[in-house]
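Of the protein chains in this complex, all but one are displayed in their positions.
So, chain A:
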Amino acid sequence: MANGENQNPNPNPIEATPGAAARTITLKTADGEIFEVEEAVAMEFATVKSFFEDDAVSATTPMPLPNVSGSALSRVITYCRRSLEIRSKLPSPSPAASAAEAVGEGDLEAEKTAKQERKDFEAEFLKDESNEDVKELILAANYLNIKELLDFLCRSVAVRIQNKSVEYVRKFFAIEGDYTPEEEARMREENAWAFEGVDED
């Protein structure tokens, strides 16, 4: 891939030059799986993007992802593909018009539809995923540095640990409590109000 292409400031890869759709990037996961990913999707991963921005790296080099499993990557790709699709339905803001003028009635409508579509898709996306899967995804999203997905996963994690006991949350984050029993008892007392109405495990 030409490096000039990579430095293109256009943040929306969907609008990249014709022929870009054909380009793929090869990613190799921790468990040795090889993924051929459309460039537009792969460029959503900030980590991958900056890897290929390095002049020394040829576009044909498979990029190793030592922190991401094949199963996680395939989910991440599914998310990013859909996310790009939804985003492409949004009207692209024209740089000529001022921000206020650019938002017409139709644009607002499109924005609303896209927002709802994203909401529905996200609600479905993690419906059957276990806590373990969500955790694996959040680590992958963090490693690949995909802001949108990471934000969505953080929100999902918050929902999953809300109103749960300290023990449950410790288990979720794989945290070992390192307070002495006395310290912990004191802290519980100091924050007694925060322990009102917590769910049973």
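In the analysis below, contacts are C-beta pairs under 8 Å (C-beta built on N, C-alpha and C of every residue); 3 or more make two chains touch, one makes a residue touch a chain; residues count from 1.
Keep in mind that, in the parts below, contacts and distances are computed from a predicted model.
S.K.: Just go with whichever of "Exosome complex exonuclease RRP44", "Probable glucan 1,3-alpha-glucosidase", "F-box domain-containing protein" or "thioredoxin-disulfide reductase (NADPH)" UniProt uses as the name of the absent chain.
M.R.: The UniProt record for the chain left out of view names it "F-box domain-containing protein".
S.K.: Thinking of the whole complex, not just what is shown, which of A:Ala59, A:Leu90, A:Ala114 or A:Ile161 touches the missing chain?
M.R.: That would be A:Ile161, which touches the missing chain.
S.K.: May I ask which residue of A:Glu36, A:Asp107, A:Glu124 or A:Glu184 touches the chain that does not appear here?
M.R.: A:Glu184
S.K.: With the missing chain put back, which residues of chain A would touch it? List them for me.
M.R.: 30, 46-47, 50-51, 64, 66-67, 69, 132, 135-136, 138-139, 142-145, 147-148, 150-151, 154-155, 157-158, 161-164, 166, 169-170, 172-179, 184, 187-188, 190-198
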